[in-house]
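== subunit A ==
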Amino acid sequence: MIIISLLLAFISVIAGIYIFNAFMGKYHIKKPLKWIFGGYAIILIGSVLIYFMLPEDTFTHAKTYSDEEIMQEEKNQEELYRLALNGKIDQVDDKYITQQWEFELKDDRLVLTAPEPQHSAVTVLAERAGTDKKIKIDYYGMKRIVGNVDVSSKVKAPELEFGENTIHIRKREKVNVKVANFSKEFTVKQFSDGKKSESRMSAMMDQDFLYMQIPVGVEVTGGVIFIDE
Partner candidate 1 sequence: MMYLAEARMQDVVKKQLQFKLKAYRGVFTSLIAVQVLAILFSLGGIGMSGGETENFSYEANYYSGNIVIVLTMLWGFITAVLLTTRAYRFDDFSFVTNRVSSNVSNIYFLIVSCILAGITAMLSSFLLKVLVISFVNTDAFVQASVSFPEYSTGMIGTILYIILFSALGYLVGMFTQIHKSLIVLLPVLLLSTLILSTGHPELIQNIIGFFGNENSFLVFALKTIITAVVLFGASLLVSGRMEVKQ
Partner candidate 2 sequence: MILNSDSMKPIYIQIAEWLETEIISENINPHQKIYSQYQLAEMFNINPATAAKGLNILADEKVLYKKRGLGMFVTDEAKETILSKRKNETLKTLVVDLVKEADYLNVSEIELIQMVKDASSCIKGDGK
């Protein structure tokens, strides 16, 4: 591999010498030359000026994540889901709750509908709690890191439609995130303090879920996973 790339480098050097020779050697394009130099300088300086005049919020300042951090983050999320599933929701940090709903039932039954296919909607976990007809719903959104930037905010909570005894989980639009990441030039990075190399990985598992507190005795139809207590 090294040999092939070096061979290519040699060939390009030799080709370069010939091209350069023809280019710079004995041609005399004088007048335009001044304009070329001047023009290039103006473009470069101009782009620096434009860069500094850009509005503050043009750039998201990236925290550089390492591969380990990304992996750790994914592990955390799995752990979090596992905890919830095992009925240890109280051990899960409230900061993950990004939206909350409350809903009062007319009868003792609840019909939960979601669009097909079922699994394209959000996972619904539920526990029995209380005896009144109030249902509490928390949405646990997970952190998503893409190209060294936290894009969690791009992922919206699912929309819920409430009927008399029904909750309909609206089909979510698929979220597409595109990120342009400007990395440090290698010559800058080499002498920077933060030496860890940035990760090209991302943490983006669909581990988000709705957590419902359903009163005891309410009959539930629909895709709800009751946690083991």
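Candidate entries met the following condition: all candidates are chains of the complex that A comes from, given by their letters.
Going forward, a residue touches a chain if its C-beta (ideal position, glycine included) is under 8 Å from a C-beta of that chain, and two chains touch if they have at least 3 such contacts; residues count from 1.
All of these numbers come straight from a predicted model, not from anything done at the bench.
Within the complex, subunit A makes contact with only one of the listed candidates (1 or 2), namely 1. Interface residues of subunit A facing candidate 1 in the complex, by the touch rule stated above, are 2-3, 6-7, 9-10, 12-13, 16-17, 20-21, 23-25, 27, 33, 36-37, 40, 43-45, 47-48, 50-51, 54, 58-62, 64, 119-120, 144, 146-149, 151, 154-155, 172, 174-192, 195, 198, 200-202, 204-206.
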